[in-house]
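Note that one protein chain is taken out, while the other chains of the complex remain in position.
And now, subunit A:
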Amino acid sequence: MDKYNEPLDTIFHALADPTRRAVVQCLVKGPAPVKELAAPYNMALPSFMKHISVLEQAGLIASQKQGRVRTCTFNPDKLAAAEQWFEQQRAIWASRFDNLDNLLTTLQGETDET
């Protein structure tokens, strides 16, 4: 739904594409020039730059031009926030379900006694 109207500013949209995911994975290891990042792909540079631009808009990476070399760096904050949120949600559900296990045990105990 609304697939074509989505603004390009979320990390989820940015990471929905395999090329962009691979670029992020590469940049996690350290900054790299665009030319180096583009090398593994059989893609015209303008097309590759579009991917870089989507990642930049999402705040996942930043790039800086020095002379004729544009270097990209990974910005961990956005992705870390998403990761933390999922871990937190998982922990909430796990704890909640533990409580429910205990309650069910208690309730079944009461039923058995009557």
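The rule is short, and it goes like this: a contact is a pair of C-beta atoms (placed from the backbone, for glycine too) under 8 Å apart; a residue touches a chain by one contact, two chains touch by 3 or more; residues count from 1.
What we mean here is this: contacts and distances are computed from a predicted model.
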"Sulfate ABC transporter permease subunit CysW", "ATPase", "Heme exporter protein B" or "Phosphate-specific transport system accessory protein PhoU" - which is the UniProt name of the missing chain: "ATPase"
Absent chain, residues of subunit A that touch it: 2, 6-7, 9-13, 15-16, 18, 21, 24-25, 28, 76-77, 79-105, 107-108
